[in-house]
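Have a look at this one.
Excluded from the complex is one protein chain; the other protein chains are retained at their positions.
Labels run A and B following the written order; every chain starts at residue 1.
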Amino acid sequence: MTPKAAPRNGYVVLTPPQIGVLIQALIRRGYEVIGPTIRDGAIIYDRVTSVEELPKGWTDEQQGGKYKLKHRADEALFGYTVGPHSWKKFLFPAFARLWKAQRANGHFQILPEEQKSPKVAFLGVRACELHAIGIQDKVFLEGPFADSHYKSRRKDIFVVAVNCTQAGGTCFCDSMGTGPKATSGYDLSLTEVVKDSQHFLLAHAGTKAGAKIVAEFFTEAAGEEEVAAANGLIEEATRHMGRSLDTNGLKEVLYRNTENPRWDAVANRCLSCANCTSVCPTCFCSTVEDVTDLTGQEAERRRKWDSCFATDFSYIYGGSVRATPRSKYRQWMMHKLAYWIDQFGTSGCVGCGRCITWCPVGIDITEEARVIRESESSVSNLA
Amino acid sequence: MGAIIEADNTERTMTDPTIPELFRIGRLKRETEDTFTLELSPAEETTRISFLPGQFNMLYVFGVGEVPISISSDPAETSRLEHTTRRVGVVTRAMGLLKPGDTIGIRGPYGSHWPLGEEDGRDFVVVAGGIGLAPLRPVLYHLMAQREKYRNIVLLYGARTPEEILYKRELERWRGKFDLEVQVTVDRGASGWRGNVGVVTPLVARAPFNPSNTVALLCGPEIMMRFAVMELQKRGVPAERTYLSMERNMKCALGYCGHCQYGPTFVCKDGPVLRLDRIASIFGKAEI
Partner (left out) sequence: MIQTLEPVIKSNPFFADLPAKHLKFIAGCAKNVQFPERHVIFHEGDPANEFYFIREGLVSVELVVPNHGPATVQTLAKGEILGWSWVSPPYRWHFDARTVQRTRALVFDAKCVRKKCEEDHELGYELLSRFVSVISARLAATRLQLMDLYGRHN
């Protein structure tokens, strides 16, 4: 089939089966395709080889401490928001060997680990997740030292973004300015329109690589109607966000309220289980582990995910700086919404709502921020 | 930020900053019952050592682990490094068992340094508590090497007991030889000790320096620094000229493992030397 000329408005229309063609085209180019699939009652990200593995006709219902999959009335491929996985799982793996060392007679040598650049395609990246990747890029690549392991994994990623046409129960990307529409950072973006009897995906190429791959198989350029329909759905998603967060001067509010009694209230609920840090797409804390084999002649250094809620996270001689759940929760939230701005120039939060959904007791970061902010005005009302 | 290595062998460190460079133990000197100083030289002989006073290295003991230790040698010394540390955990205890000739891994130098460049003509007050003297020793070497640039230099050092005073011979030399006011105090005296007994804070209150022209450098337990800062502020030393060396848990020392965060600062890259006015909103706050 001869490829058509590129459409003037930059959009083409793809059918659901053509997503399968896209997956195959990526695989033929040597990519391992990571996409959404259902496992253990959740939509997670894992290797997919065909469109059949996508969560067709499924959606997720999310609230504080609640996540449930539900059947949709239609057969949307991307009719959900975000699950417990985020793309940091692939760019910043939970476990990585940094190097090996070998000992002989009081001397030793270091054997560096080969830095692999796996060719991976991410299928189904939400706008908030694109921002999260950008935020982690700042952390790992733009400091005085770049993390070479992250750098090598980040190099050859092909990104297929998906614009949200519905907002999740705990979503607030609108408040954070991170969605629901992906505006940059992708090779291809898709907006799925399922309306009346229509079901198509509006595709937009963000890079030459994206355009090239779609040119291989698209058959229909998009007209104004299709573009309007897609944008309309995205616009609707903006108006149905599950949560909202007032970010105006939030950093200063939090800096002023390090001793607010609200921290004690949330500490009574927080289990320090570290779920929030685990599911958060921007959390980047890690630890290193030095181990030897049984002979004691070979050693390894490994990097593992860590959490500011972990027991000895802040341990220095004499004890932990932050030993109480109160101080740990405060650290997590203040880092995410305040310190991060001073450290990296943006908020650390992208409004994906995962921390709210996956907290076993449903602690809601937007609620905590709201109560602390409002406690300032109620104090002045008393004066 | 310079790598500690200047000659060959840079490629590996350039690509992966988690890989240590190899050094050899020259000498292990016992300072007190639980404190020792390692003298180290690079395994690669062409390597020159370069660091700024206040910076630290990550020291790796094969198969055991890595710890951050301030550099306490003379910055003018390019072939040898010194690190003074206490035996307080698994890694430092293993370190204390190393022998001359053994290999140790080093990553660094990391972190911010004590102010030196623009401070000509100033009085310097150096307040050290316990092992806090170790990260300050390099700056004292520097100050004395360029003595004519500065006015009064006062070292106030608090130790636990007379036996636990670090660098005794050096302190005596400094006190005797140069225009340097050295006052040493101990929390607890011992028979034969004819020096000061008491914490270091009253020494700050009465030390001979001109507050409006003074730069204050502090290192020691956080409580000690808190109280010493109060005395300095009572005397009118501005926060913009007060520097503290802070300590936090460190794993990567590269600014992205998150462990060393102290409010918005990363102690491994914004610190360990932090200017008081920049941390005024969090200094002294519990569990920050």
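Going forward, a contact is a pair of C-beta atoms (placed from the backbone, for glycine too) under 8 Å apart; a residue touches a chain by one contact, two chains touch by 3 or more.
Values in this document were obtained by computation on a predicted structure and should not be read as measured data.
**Student:** Give the residue, chosen from B:Gly189, B:Pro238 or B:Gly284, that touches the chain omitted from the document.
**Tutor:** That would be B:Gly189, which touches the missing chain.
**Student:** Out of B:Val61, B:Val127, B:Val182 or B:Met224, which residue would touch the omitted chain in the full complex?
**Tutor:** Of the listed residues, the one touching the omitted chain is B:Met224.
**Student:** So which of B:Gly105, B:Pro138, B:Gly158 or B:Gly263 would be touching the chain we can't see?
**Tutor:** Answer from the full complex: B:Gly158 touches the omitted chain.
**Student:** Quick one: say which of B:Ile131, B:Val215, B:Val237 or B:Cys260 touches the chain that got left out.
**Tutor:** Checking each option in B:Ile131, B:Val215, B:Val237 or B:Cys260, the one touching the absent chain turns out to be B:Ile131.
**Student:** Touching the absent chain: which residues on chain B qualify?
**Tutor:** 34, 88, 129-131, 158-160, 164, 185, 187-189, 191, 193-199, 201-202, 206, 220-221, 223-224, 227
**Student:** So which bits of chain A touch the chain we can't see?
**Tutor:** 317-319
Please note the rule applied: only the chains that are shown with their structure count from here on.
**Student:** Based only on mean CA positions, could you tell me how far chain A sits from chain B in angstrom?
**Tutor:** One centre to the other, that is 40 Å.
**Student:** What residues of chain B sit close enough to touch chain A in their complex?
**Tutor:** Interface residues on the chain B side: 1, 12, 15-20, 22, 60, 62-66, 86, 88-89, 99, 101-103, 105, 247-249, 251-252, 254-259, 261, 263-264, 266, 269, 281-282, 285-288.
**Student:** List the residues on chain A that touch chain B in their complex, please.
**Tutor:** It is residues 98-99, 101, 103, 106-110, 112-113, 115, 139-140, 143-149, 255, 258, 284-288, 290-292, 296, 299, 301, 303, 306, 308, 312-317, 321-324, 326-327, 330-331, 335, 338-339, 342-343 of chain A that touch chain B.
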